[in-house]
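Next up is a structure, given as structure tokens.
Every protein chain of the complex appears in place save one, which is left out.
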């Protein structure tokens, strides 16, 4: 039995196969619409995340399966003092696969040690969110043809965003050799991660303070939200936020086939009129997230494309 | 692609066809039990309404479809500052049709401008609640044979009830020429609506302070809840509430084939012993609401009876 707690749980071959399966399901959804008939997904959101929950619920239903679960902290057994291990053991009799989001780092890992059924980490604190990384990878493969070999720029909050950390590490595993990092001084990529990227993967990191300087060389522009609460004072935030906001103006010098990604939700870091630009694919990215989750569920349940001979 | 934001979005022919389709599904439910197989309804209640939500959820399931959604304000993306337009765009990838209830007037209309899938307004503030109107119409057609041609009385709070405003306007569109209005002075039908009814539809409005005066001439008696908080002081409320309460006593002079309707929930405006009177059909009205919603879903998804040649 397999779990997905962090992207490193899967080999590069397995990840690429998942991405390809997701694209295959996207192209032939009818063929897979009953492969989870009779199966139940337990969707356990100890912390709310409507978007992630809906993406999983939709994925399971589009495979013909059912969903039980809660959208916010378990209001019952946990309050009575039950351990997570006990909750997960019992859940193994109610469902066939679990996705859990938890505010505590490491909770899904712990759960996987006691679980009789596969566990998917749907996000644990600021730590891991592996299906967001799979969503990013399937989007890159679908829109750029391959996972690696592109010039990738990350823009915004590169310090706190687990999404960025996970994707950049995974792209480095896949052989991407150069990343452009665009962020305010306060929100730079952590030193430890930079060291790991350079020493372990031989990656080149180019740090620039303005997107305009580099946008003409970029194949994939990955935008992230800058949260006001990351700054010591509002003046700094107001001064900086426009420097890291993507506008039509800034896109003038970008390549015709560049793609603009964003994990969503977007607040104001991408101007609304950018949505109409054909390079903006952040909504399609959400769409591909459903298909890669469908692929993941079939893999962990060993059904459909992953059914055992 | 079509949406249902307000009753005026559909022609009279379309509304009557929906009502007839609902009655046909009511008579032959098995025939339609799989027409939404593989389809997903996103049931987005930014404001709670258990009854409306359950009616839609049940309707979708009885058509063989699935439901994702939330029963109370989206606790996640909205808090992070995401626009409704973005939420709706993403939802278009998770589901095939949306029903949304929202505390803000106009929110479903706005949503429909950004949505890739059909949107049903499940109630927006005090503004519109078109599927309640459809529920009322299917009930009238089923129990009285035709939508128009009846003497209709509305009793209770005629000032604030969007249900009454919407139904009275729609019945006027269908050619009903006279309405009897029974309400306290404080809760009369708004002047602007009265003017519209008289000038645009040539309707005659008879306003009376007591139900007893008119009950012997009425074919359809539509009761509504009088909310205590509408009154300036409790004394006025207590004085008035019994005048607008339906009792067995008041029913003595009513026609044998009159029907008593109520959008529910009922508090104390209909005495419980009226339930046993064969003219009381307010529970059956809830039942018909499921069937007209089934018809509406099939229409907007263009499946089953509305499948394209």
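The letters A and B name the chains in turn, as written, and every chain counts its residues from 1.
Simple rule for what comes next: contacts are C-beta pairs under 8 Å (C-beta built on N, C-alpha and C of every residue); 3 or more make two chains touch, one makes a residue touch a chain.
Predicted, not measured: the structure shown is a model, and the values here were computed from it.
Novice: Of the residues B:12, B:61 or B:85, which one touches the chain left out of the display?
Specialist: Result: among the candidates, B:61 touches the missing chain.
Novice: With respect to the chain omitted from the figure, which of B:48, B:126 or B:149 is a touching residue?
Specialist: B:48
Novice: Can you work out which residue in B:12, B:85, B:208 or B:264 touches the chain that's missing from view?
Specialist: The single option touching the absent chain is B:264.
Novice: If the hidden chain were put back, which residues of subunit B would touch it?
Specialist: Output for subunit B: 33, 48-51, 54-55, 57-58, 61-62, 64, 67, 71-72, 225, 264-268, 272, 283, 286-287, 290.
Novice: Please give every residue of subunit A in contact with the chain that is not shown.
Specialist: Subunit A touches the chain not shown through residues 38, 40, 42, 66, 68, 70, 74-77, 80-82, 85-87, 89-91, 93-95.
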